[in-house]
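The complex appears here without one of its protein chains, the remainder shown in place.
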Amino acid sequence: MAVIDPHINIDDYEPEGDLVVLNLGPQHPSTHGVLRVKLWLDGEVCIKAVPYLGYLHRGVEKLCEKLTYVMVTPIIDKNDYLAPITNEWAINNSFEQLLGVTPPPRSQYLRTICAEIQRVASHLLWLGTFGLDMGGALGGGATLFMHTFRERETVLDLFEALTGARFHYNTLCVGGNRHDIPAGWDVLVRQTLGVIASRIDEYESMVHENAIFLARTVGVGVVDPVLARALGVSGPNLRASGVDWDLRRDAPYGAYGDVQIKVPVRTEGDCFARYLVRVEEMRESIRIALQLLDGVPEGPICALKPVKLPGAVKIKPGIGYASIETPRGELGSWVIADGTERPYRCKIRPPSLHTVALLPYLAPGNNLSDIVVVLGSLDPVLGEVDR
Amino acid sequence: MNPWLAGALWGLVVVTGAMIVAAWSTWFERKFAGAMQNRPGPTEVGPVGLLQPIADLLKLLQKADIIPRTADPVLFNVAAPLGLILVLATLAVVPWAPGLVPADLDIGVLFALSISSLMVVPVFMAGWGSNNKYALLGGMRAIAQAVSFEVPLLLAALVPIILTGSFRISDIIAAQADGHWFALWPPGPGALAFVLFFLCSLAEANRIPFDIPEAESELVAGITTEYTGMKFGLLYLAEYMHTLVSSIMAAALFLGGWDGPGPDGPHWLLIKSLLLFAGIFWVRWSFLRFRGDQLMNLAWKKGIPLGLAVVMASALWVHFT
Partner (left out) sequence: MKLLDTLRISGRNLFRPKTTTPLPWKGTRPRAARFRTSFALLHDEHGDQACIGCKMCEKICPSFIITVVPGGRAVSEKTGKSRGWCADFTLDAGACISCELCVQVCPTDAIVMLQVPAEVGFSREDLLLTMERLYANEKPGTAAWSTGSGLIAMQEPPKPPKPAEAAKPAETPKAPETTT
């Protein structure tokens, strides 16, 4: 088993021997989108793995330079397509930072609640697809997948009631939110989150101590914390490796300053630790959302005048960077303003890109079956990797 | 009656019946999986989707029959029907009621097991002939799995043979008359051998949690990656038939075959094997999949010692009673 130094260029590493070169993807059931990983296999054991990106490149960053500040939000929604609200939040945070505007407290609370229930939805989807990676589309994995989707749909129903869209909401704008809480929404949220909390226990008893699940995940794909930090990995993948780093607690934004956040951390760094961290995070997110729901302040939801013109927001020259904790890690957005109604440059720092960078170091020495599981446990979203 | 004519008639009846059961078992499985996943399953074709297998058949027949340019045409084309033929051949030795058996071979168990272990040949032919890396990996895995699980399967099947003293399946069933099923009696080895036999036949039939040759999340579709249309359908049907035949064999060897409360007859064998079949679905739609090397460990380190132990135990039982 070859251990690769994280500081060498992976292309310079030449595997030896009579190997099979296998292209895992871009059309493959379990690469979570259109990731292509070129594998050098000895039998079924991987010797070298190189991920190739760009199959889902849409030029979002360039598009942002073309659009005005108010038009950027719906476009940026599509980056991390499993947690759209976090994309909106990150980019609008950097716009607001440049403008020197703080959203009103009601908007902050609403954003935080949305982000937390979005985290639940995203992790539910992850759990289902993780099951698919191990159990196949015609087996127990599919059952787990359908069960998690059953719950995820109810979360999307919440977003539908709030914003009118089940996905790609366009519910945030520069300076606040576009949609206020409809009547009865908090009751709906409480009800839904209560059901999900009980169902999470059910998933746990289904997979958590299941011998097959343990055999497939424990000790597989161990991420070294030093390697993880060197590659800029963040989020649950980093916390599963024992690095206690969560922007929600360490650099509070939104309404996170008003709640106690317990950050689950595991030290094993394997697939099972990543599973445990995500399941704990789901529980924690439900707790945070319910806690915040009790104290949503009254008041306006937007600090600026409502958008009536495409060029409603103009920002003085400057550079803004804001980062938030998405379900996948630290999502940063870096914006240069030049005084017009359009950003001069817009750079997204996606957490998934850094996660995919782990693959060349995790895959060698693993069975082909385990590579799929490792990739699944890292939870990359290709829309965000390729942008 | 002319034995050739009788054989042909028997073959027609058994094969048609098994095909029908296998085809509608896909409907049952889809309904069952749907219920387990809180969705309705097929509803549109016929009442509660009962005609779905026919619609599937028509769809598969309409599909373009693609043979990849680089594939080995002989292996690729022969593999699909060969698998089905082999599986159906096993049914020849299954006795449905006293005297009601297509071919009452005196080495019936041996015949059935050897034919079912031959199933790996068409699977590897499909994997090799497709000239696709995923299919090849699937075929390799199938061979490794078949070789490993063949041994504990045979050891488990030895238990009823030792207890009866005959290889003839009708003798084995007759020895289980009046509720003395080998899965219940003798208490220890019989039940263990039944579980072992059942699990190993799951592995032989490439069922979850042992379906690594087809692992669709890793190998796209394993051996069936390059297959289209009815050839894919035949491979699929062969797999279902293999599962069905495995449950019939388990019911005959361990659950008393035609024996049951009330009048004995073919219906009991059918009911028992269908219940086992449903159990396989339940397992299939609940469990994740093992990794290849873990399966080998399971077979060689757990299965074979357990098989040897139950064989020894049943031999001792026979010796002392």
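To keep things simple, chains are lettered A and B as they appear, and every chain counts its residues starting from 1.
Throughout what follows, contacts are C-beta pairs under 8 Å (C-beta built on N, C-alpha and C of every residue); 3 or more make two chains touch, one makes a residue touch a chain.
In this text the structure is predicted, and so the values were computed from the model without any measurement.
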Q. Which of these touches the unseen chain: A:D157, A:D244 or A:D338?
A. A:D157
**Q.** Which residue of A:L19, A:A165, A:A251 or A:I336 touches the chain not shown here
**A.** A:A165
(Q) Using the touch definition from the top, which of A:G176, A:G221 or A:G269 touches the missing chain? (A) A:G176
Q | Per the touch definition above, residue among B:I67, B:L118, B:M140 or B:V283 touching the missing chain | A | B:V283
Q.
Need a quick check: the contact residues on chain A for the chain that isn't drawn.
A. 67-68, 70-75, 77-78, 104, 140, 143, 147, 150, 153, 157, 160-165, 168, 170, 173, 176-185, 188, 202, 205-207, 209-212, 299-310
Q: Mind listing the chain B residues that contact the chain we can't see here?
A: 32, 35-40, 43-44, 282-283, 285-287
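Basically, only the chains that are shown with their structure count from here on.
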**Q.** Centre distance in Å when chain A and chain B are each reduced to the mean of their C-alpha atoms
**A.** 43
Q.
Per the contact definition, I'd like the list of chain B residues that touch chain A in the complex.
A. 33, 36-39, 133-134, 137, 140-141, 208-209, 211-212, 214-220, 284-294
**Q.** Residues of chain A touching chain B in the complex
**A.** 20, 22, 28-30, 44, 131-143, 146-147, 150, 206-207, 210, 212-213, 215-216, 367-370, 372
